[in-house]
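One structure is given below, represented as structure tokens, and several questions about it will come after.
As you look at this complex, bear in mind that one protein chain is not there, while each of the others sits in place.
For chain A:
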Amino acid sequence: MITAALCGFFILAAMLVSGAITIILTLSGSMDTLLASADASHFSQLHAGEVEQMELDDFVKENRRLVKAQQTTELLGINGANIYIGGQEQSEADSLMENSFVRQNQQFDYLLDTNNQVLQVSDGEIAVPIYHMQRYNLKPGDKVQVAAGNFARDFTIVAFLRDSLMNPSMINSKRFLVSDGDWELLREHLGDIEYLIEFQLYDTSRVRELETLYQDSNMPQKGTAMGYSLVKVINGMSDGIAAAVIIFIACLLVLIAALCLRFTMLTTIEEDYREIGVLKAIGISNQDIRKLYMVKYTLISAVACVVGYLLSLFAGNLFTANISLYMGRGKQTIWNWLLPVTGAGIVFGAIIVFCMLVLRRFRHISALEALRLGTAPDKGRKAGTYTLSHSRIKDVNLFLGVNEVLGHFRMYGLLCFVFALCTFLMIVPINLLNTLESSNFVTYMGAGKCDLRLDLQHTADMIARYKKTEEYLKKDGDVSKYGAMFTCTYKAANSNGTYDNMKVEIGDFDLFPLEYTKGSAPQKENEIALSSMNAKEYQKEPGDNLNLIVGGRERQMTVSGIYQDVTNGGKTAKAILPVDHEQVIWFTVNIDLKDGVSLEEKRLEYSETFHPAKVTDVTEYVEQTLGGVIDQLRLVVKSAFVLALAVAALITGMFFKMLMTKEARQTAVMKSLGFTVNHIMKQYLTRAVVILAAGVACGVLAANLLGGKLAGLLISGISDMRFVVNPLYTWLLCPLSLMLAVAAVMILCRKTVRSIHVMMAAE
């Protein structure tokens, strides 16, 4: 049974290590192939507004040493309410994706099909992003309709497109490819034009240089900019995280397998102690005795690693299906086979080395002692520090349990560590899920907690629209409060003495407050709060100064606080400054409704009234942005819960089985004195409960101290998350389930204690 469990752990560990290596290799190969096939852009700038191509050409001429090619493409942004995909009755109005219709590019940044070939579509045909294909389970031949008023145009899906710039589901802009004729037709009837200004460089390592030059010039930049490295990071992120999580789980499994192996080997050595003594006494060397034991474990681990590797080949498709779908397959080289085999080989090597380390203890076994005692001598704490005669614990079995743990803390520390690990493994995902599901989570995302949020990107008449909006809201009796925020771009001095663009939100931050990890919201003029990513980049703490160029003059701002933000790439700031309407790139209005007002009705009303502004139900917004993450996390929570319980149960079983074997004679002596099986089990249970309590306490502490940071690593923009804890789950359910799992195993272990015959005391 134990050998089977051990074998299972080895197989899983080998499979996951090989699998993770396969993911990393596939990811990097596929990404390189995609970027090469698409002839990807190295620096891209979205711009909502007019573009003077002449100025851009001049900029390119000035920077000829850097820029290899430049192209400006037009994106026809069409409101989701006008798009119907795959014969759905429901339009894309509720989708967070901003869908643009484009023509195939002429110079570079080509849109590819699922064979990584440059796509060409005819009139009436359309190529749909992979994201939509996956979401609606689309097939070639399905329809897409674009309709507004009396205009309607039907398209037939002929291909699904890979987009080197906007592929990942994390990017909320998507490009649909139509023919030049259809594009012109659509443009005549609906949509807003946004420009995508793209550059290719001779040397991709100099993208940052071009980015700075571009930002410092007066080139069009009302929109998001994206460098080559960011494209790579975002493309690799979701699958990279999966690989990281798998590697983390594999490491955990190797660790657990090592602990199981140690317990198993020590138990075997305990059982064979006298025989080892005999072997030594008749002159067999330590090395030869070690070989006898190594044969078994070498065989088990070799078989397990081979099986694990083979399974990883079958599971490989499962691991890499998503990567292949979004990016295609890269070139298969010998490394694609060799490195996963090496991974499994490393697991095998680690097991063998660990076995050898454990078996080193043969050197310390004295033949005489083994023959005389039949068990290993006790190297625990010397008796006398905590005594029965002075103890306040009245129950002798409780005392013996506690005394044993205190006397051998190093040995029990290992089990304590396992329990702490299991608790951590259980609590962190539960706390994370609870935090993501909490209604306050939006305040971690850099947005205030409100019912509805209205976003208006830059348009020519944006300020007029804002004024209209404000008037409307002021008169609306259903609104309990509202607050507007303007986002402007300012130049901020970085540590090198040069200036970077910084998006700064201006408004009243008391109306819809955020969670600040350090300091507080800006209260007076010249105060600025930075998102944690910006604070890190500019190396600022609350109280530090930051220079901004406002209205052409340098202004010294004081950092008032730091907050988490996942919006706009995580690099934002909030300040109290006079609003320069010329600099506003978008505005946001947070709205709270009075009790009893229907959110959905209001959302529809505002969507119509304030078109083209985007009105979002904030709870739904969180659900849409994090819905996928939450679903995945639920699965992780369940898996982690089961895994933690299984590990705790297995390790407890192995550990106590080893102890019971080791202490069989002592148990027999106690039985001879009149201790019953229940008495002895009470001692073992006390030990288990003491270790479990210590382990759970350490685990909970670690989850509180490190859990938030760990969660921050998984969700970009949040560096340190303050968990919203559900005490029922965290403080009660997790420890209780662990306790029950341990108790169940201890009940099974009762059989071992029962089987120890009292006559053993006489041997």
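To be clear about the criterion, a residue touches a chain if its C-beta (ideal position, glycine included) is under 8 Å from a C-beta of that chain, and two chains touch if they have at least 3 such contacts; residues count from 1.
The criterion applied here is as follows: contacts and distances are computed from a predicted model.
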From "Putative ABC transport system ATP-binding protein", "4Fe-4S dicluster domain-containing protein", "Phosphoribosylformylglycinamidine synthase subunit PurQ" or "FAD-dependent oxidoreductase", the hidden chain's UniProt protein name: "Putative ABC transport system ATP-binding protein"
Looking beyond the chains shown, say which of A:Asn403, A:Thr423 or A:Thr730 touches the absent one. A:Asn403
Decide which residue listed in A:His42, A:Lys222 or A:Lys671 touches the omitted chain of the complex. A:Lys671
Sort through A:Val233, A:Leu388, A:Leu604 or A:Val642 and give me the one touching the missing partner chain. A:Leu388
Missing-partner contacts on chain A, residue numbers: 378, 380-384, 387-389, 394, 396-397, 399, 403-404, 407-408, 666, 669-679, 757-759, 761-762
